[in-house]
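Note that one protein chain of the assembly has been removed; the remaining protein chains are unaltered in position.
Chains here go by letter, A, B and C, matching the order in which they are written, and residues are numbered from 1 within each.
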Amino acid sequence: MPRPGIVRSTPRPLTLALAAGVTALGLALTGCTTASPDAGDDTPKSGGTLTYASGDAEPTCLDPHVGGNFPQALVSSQYLESLVSLDDEGTVIPWLADSWTVSDDGLAWEFTLRDGVTFTDGTPLDAAAVQANVAHLQDPETGSSTGYLALAKVAGTEAVSDSVVRFTLSEPDSALLESLSQPWLAIQSATALERTQDENCAAPVGTGPFKVDSWVKQNAITMVRNDDYTSPPGDAGHAGPAYLDEIVWRFIPDSASRYAALQAGEVDMIDNVQPDTIAQAESSDTIVHLDAPRPGASNRIELNSGKAPFDDIAVREAFIRSANIVDGVESLFQGTADRSTSALSSVEPLGVSEPDLFDYDPDAADALLDGAGWTQRDSDGYRVKDGVRLSVVFPVSTNQSIPAEQSLYEQIQATAKETGFEVKLAKLDLSSWYAELGANAYDAVSAPYTKVGPDVLRILFHSDGITPAPSGYFANHAQVNDPEIDALLTEAGQISDPERRAALYADAQERVLDGFYILPLMDQQNHFLYATSLEGARVLPAVSTPTFYDAWLNR
Amino acid sequence: MSELEIQAAVPRRTNVAGRRRPSLAEVLAALLALFLLTAAIAPRLLAPGDPLAIDPLSAFQAPSVAHWFGTDESGRDIYTRVIDGARDSLVIGVTATLIGLGLGVVLGTIAGTLGAAVDFTVNRFLEVLFAFPGLLLALLFILVFGPGPATAIVAVGLSTAPGYARIIRAQLIRVRSSAFVEAATVQGLSGRRILTRHVLPNTLSPLLVLGTLGIGQAIVWAAALSYLGLGAQPPAAEWGAMLSAGRTYITSAWWMSFYPGLFIVLTAVCATYIGRAIERRMRHA
Amino acid sequence: MIDTRSAGPGPIRAAPALRLRNLSVRFGAAGTSPVVHGVSLEVAAGECLAIVGESGSGKSVTARSLLGLAGAGAVVTADELTLAGDSVLGLSESAWRRRRGRDVGLVLQDALASLDPLRPVAREIGDSLRLHSDLDGTARARRVLETLESVGLPQPELYAGRRSGELSGGQRQRALIAAALALDPPLLVADEPTTALDVTVQAQVLDLLEEVRGRGTAILLISHDLAVVSRIADRIAVMHDGRIVETGTTDEVLRNPRHAETRRMLAAVPVDKPRGSRLAPGARSVGGSASAAVEASFITVADRTPAPDASALADPASAARAATVVLEAIGLHKDFTVPHGANHRAVDDVSFRLHRGRTLGIVGESGSGKTTTARLALALTVPDAGEVRLLGEAWTTLPESERRARRALIGAVYQDVLSSFDPRLSVRDILGHAVAGPDGGRDAGQGRRGRRVATAQRASRVNQLLDEVGLAGSLLDRRPVDLSGGQRQRVGIARALASRPSILICDEPVSALDVSVQAQVLDLLDELQRELSLSLLFISHDLGVVQHVSDEVAVMHEGRIVETGTAASVFTAPTHPYTRALLAAVPRLG
Partner (left out) sequence: MAEPLTQRPTPIRPRARTRDRLGAVLRRLAGAVFVLWAVATLTFFAVRLIPGDPAQAILGGPGSQTSPEALAAVRAEYGLDQPIWVQYLQQLGRLATGDLGRSYGLNQDVGPLVLAQLGGTLVLAVTSLAVAWVLALTLATWSTGRGRLARRIGSGLEIVAAALPHFWLATVLIVLFSVWLGVLPPISTSDARGLVLPVLTLAVPLAGFLGQVMRESLLTALESPFVLSARARGESERGVFWRHALRHAALPAISLSGWAFGSLISGAVVVETIFARPGLGRTLLTAVTVRDVPVVVGVVMVVAVAYILMTIATDVASRIADPRPRTEAGR
């Protein structure tokens, strides 16, 4: 399975001669603001300002404890650090915690903190700081969502010594370390946390290689180098302070503008890259492509088994068989993404794929529907049973699904129509989209969920996830309500034996896939493009957020 | 007299324009309008293909003989979609304009006829609406009623209504104080009869022009809402939605956004030329 | 003042200020007929030559050709064109620009529009200096003030900073002349310089032009009004259809006109023509412009029998005593609130009586309140005090709903007749509606048959009306915008007559018309009055017209009636000084 990491682009046959010509012309005319990678020497140079352009929504709070979404994770990875990290193999490695032990019953964890680490406000990193962070995450006032859930089993903390902190759990949690590696559980200065939430949101204080200098809303977050930095993770490329003087973190929601800005040399790195621009960049020698799929769940369509027509497994299978995914992914993602047949991301070592279940087979789909009693067709060619049209309501969040994904849904809509499904796509803004889900007014939906480790399966497929929170939110959109799956996931979440854990998760995944609850599409895409003058940029494997600790500008 | 004499002797722009043959631009606009109407009524006549038929393997093809305007990300023929989109776009433009004009007529008429107090109230109300720039009003409306094509149409209509109302009110007042209305009073016509026989017909006759000119702008605004993701739904081939989808691929497949955009512009330009031609003919007929 | 020059051309200096031979102007491609055809002129320094003609005669184009400003698309040819001795034929545009304002100045009618309404007059006057002299700012300012003073604006500092809208009609016309005279050009072309002015102001401006001529400036005066030009012109050239049909000294042309057109124009001038005498040859003749060939609409009704009571009018004095009062105004007051809250008294204690079959003329200058008086008489506005009584009964004191039924008794004829027609309607519709009356003829008959009868009756009445005003039925489907000025006014009169009124209120009915058309319309009104025994309230600023049409006259000034009496007594023996001033200012032939 491909690991996240830097993929040097190699020239590809030009699928779009004109587009390439345009790019080439553009680059010729930009006067090559970026030097060719071979021109400079390979010794890192200090100094310079890196401009990063994010296509995500601007966070409303720079403290990822508050709420806890991916845009926050992206930017906070520059100034906050977690207790542990993952390496490229997915193995947990030390970061702010040097070492850790777990009791036999799995209910007590002791973390020994790294020596000599101070927050950028001068507060030392100690056990009390970790306690304060856990308290902060669990405080309802904070409004933490992701971090709060991740610490659901943590009943309390105590300072064993200045440098040792103990977590007491209510039940064993096999995913605790993976959870703690996420940026949403990063450790902040206890002093800083005591400030008002407004202040902390504007400039959280951590131990990272950079610190927040200023935040001009809707324009940019400026981060400057932390000259006293001492705590790189185990897989970092060097020690001591970062090379860059400054990072300017901008928000450019329009993907075309974002790419144009990179081409024009106005920014050094962009995220949320569209497949077609990746294809263009592949043929460019001034732009580098970085593919870092997000961990956790794959990108999939969840079929609402809680109500008709998808309460019938035959209809679910028929829908899945009627969708031509491979051709769509090939044309829309232009080789930048592979079709997935797993419930989990390809970066999850415990993921299980079942390619045979998801083949495009319209004949089989027809047979299944005929068998399920959807034998009539109306004048528009849609199947009808008892006077009811075979309709699939599919709300699409324009915030969460990139245009290529939305186009893929349109293609699914078109191919499913041949089998007799009427897919009703509705592009909605985030609030309306959530409202549709909350009202159970959907038959199919695609909702990303990023969490390190296979424990994401519990969130997505355990029947507890059907019960909505007071806000109406729930994670089990497929409304999988299978006691056996529940039992498997609960046990896997507590067990410490890795092999047994893997077997339980594999079993659970197979049951989910065999039940045709989901239609896996591909990994959650997470592509970056950057100028070749930017050296040493990489992603932190935990949730594939970029880090610029080792990065330097070769220009 | 001298002034009249000059008017008679020197071919003046306004005099000649009324009688002259339609200009080249007007002929072109009329032909385009015919084309667009055909596209809206019988799209298969101009583009026999299926606008929704996908062909993933021939996606992103540049304009060619097979695909005049190229293909989009799902291999759909853009020419077919643009033709097919004429109906949606025109329906949006016309409906939104009708809503705007309708509201404008109602507001303008009650302001202009029901006495000073009503006029004052409606005027203040219009002033308030004017303080919401068009798209703001539309956004607010969409915020309340949720996004979607119908909401977008009503939102655009709503945001154009104050402008129409003001024009209609002014026209009403102008007509009401005109000499021919006074002449009708002298003839002994009742107020209501003057209103129905002279004031309203003369007030409303510019509506055709206003409406024609407005359709273009309504299409542009509706497209803006679609662009912001608040308008038409997939896979509808509405131009704004197509343009919005195509913008993503602007650096690699310019034709995806160029042609829908071109048709939006052409439609608006065509509407303007036709509206002006009608206006001139009405003024000089 | 300079000695009188009415006795023919004065001594001609070495080079005439203007010499023009065989000027032709044509618009558009070759082959189109020229609008000016073979015109030759010569004006000496200190001489005033007047070109007189009606609309479309080509006089303005001729005048503008002299400045190289004939207009876009004009093709100007001439054998000779010299200004102050220099040939200006075929000058380039920039060479023309150097001459305009310096060698020749132009004064247009309506100074309100001819001076840029957004710029102070001093700037407008200073422009010529800026363009043609090296004077610096202070010198220019001084010269501007001098020029203003020289056109009869003492204390020029008061006026220099004002815009044309802030000046009175006379002041701004003087300022316009000053702008043309700033550089003292040898030739001044004045195109209808007094047309929009009140008669007293007109007299002042003519005096000013006379004074300018006296300083040695040659003046080419363009006018439609023989009476106006006769006052200062040394010689007169009569233009018709693009040609000069007659030239001569003012005396010769006025006393001994050779060309038919000249004679027609002279006959059409109403001043000093007795009441009831014809101004235009033929009867209800053509309602078109002089050039129009609208023979189709020509209907002769000259031999129609006079109305039965026409003989009663033979002796106006006795008739006045015997006749009934049909319309009576008693102590009318009307105030208007002008912007900024001040009150303006438009009509101040106005009383008058209109007798059956008679014409009461109300004459006054602009702002005198005569139009407001007309509106009060029509009950279009309600007086603040006083009332108007109609046929001895209440009129303005009634609510409009009760008045409506009696509105048929009063018809109205407007100055701007075109705008008094609904622009959507054809002549047929206009007259049809008027004939049907306020109820639209709905109760004329029951059922379809009844309606058909009503429709037929209406159509025949419309034709009868057309006949009465001398219009051809072929005009029925035209819209007023497509008619000539005279035809429009005839339609307007037909509409006013549709309800068979006994009173006609005419507010400046002929002000917008050419003299010959005016003459026809006045003749028509006169005939209709006799035939239908109409009572006319005739409002005009033109004393000549009022004198010609009225039995009794009321002179209005600043909202009041300053003098009233029979036309004969007011015009021959005015008692009020204002009336005397007005009469003195009236331009007369010869």
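Note that a residue touches a chain if its C-beta (ideal position, glycine included) is under 8 Å from a C-beta of that chain, and two chains touch if they have at least 3 such contacts.
None of the values given here were measured: they were computed from a predicted structure.
Though it is not drawn, the left-out chain touches A, B, C in the full complex. Shown as candidates are C:Arg21, C:His37, C:Arg97 or C:Arg424; the residue that touches the absent chain is C:Arg97. Interface note for the absent chain: among C:Val52, C:Val76 or C:Leu106, the touching residue is C:Leu106. If you put the hidden chain back, the residue from C:Ser87, C:Ser277 or C:Ser366 that touches it is C:Ser366. From the set A:Asp235, A:Glu266, A:Asp311 or A:Glu330, the residue in touch with the chain omitted from the display is A:Glu266, counting the whole complex. Residue C:Leu69 is the one among C:Ala15, C:Leu69 or C:Ala568 that touches the chain not shown. Although one chain is not drawn, its touching partners on subunit B can still be listed: residues 3, 12-13, 23, 25, 124-125, 127-128, 130-136, 139-140, 142-146, 163, 177, 179, 216, 220, 223-224, 227-228, 240, 243-244, 247, 250-251, 254, 257, 261, 264-265, 267-269, 272-273. Looking at subunit A, the residues touching the absent chain are 22-23, 25-27, 29-31, 53, 57-58, 60-61, 66-67, 140-141, 143, 145, 148-149, 197-198, 201-202, 216-219, 250-254, 256-258, 260-261, 263-264, 266-267, 399, 429-431, 434-435, 437-438, 469-473. For subunit C, the residues touching the absent chain in the complete assembly are 64, 67, 69, 94, 97-102, 104-106, 108-110, 113-119, 124, 127-128, 131-132, 163, 165, 176, 179-180, 182, 189, 195-196, 336, 338-342, 344, 346, 366-368, 370-371, 375, 415, 507-508, 511-512, 539-541.
In the analysis below, only the chains that are shown with their structure count from here on.
Chain contacts here run in a simple line, from one end chain through to the other with no loop closing. Innermost chain of the displayed assembly, by C-alpha centre distance to the whole-protein C-alpha centre, is B. Using the mean of the Cα atoms as each chain's centre, the chain most removed from subunit A is C.
Centroids of subunit A and subunit B (each the mean of its C-alpha atoms) stand 44 Å apart.
Between subunit A and subunit C the centroid-to-centroid distance comes to 86 Å (mean Cα coordinates, whole Å). Within subunit B, no positions touching two or more other chains are listed.
Not a single residue position of subunit A touches two or more of the other chains.
On subunit B, the positions that touch subunit C within their shared complex are 1-6, 8-11, 178-180, 182-191, 193, 197-198, 201-202, 205, 284-285. In the complex of the two chains, the subunit A residues touching subunit B come out as 15-19, 22-23, 254-256, 259-260, 263, 274, 276-277, 279-280, 324, 327-328, 330-332, 398, 403-404, 406-407, 409-411, 413-415, 417, 425-429, 432.
Chain contact summary for the complex, subunit C toward subunit B: residues 27-28, 35, 55-61, 71-74, 108-110, 191-192, 195, 222, 224, 378, 380, 400-401, 404-408, 410-412, 414, 416, 419-424, 433-434, 437-438, 440, 479, 481, 495, 498-499, 514.
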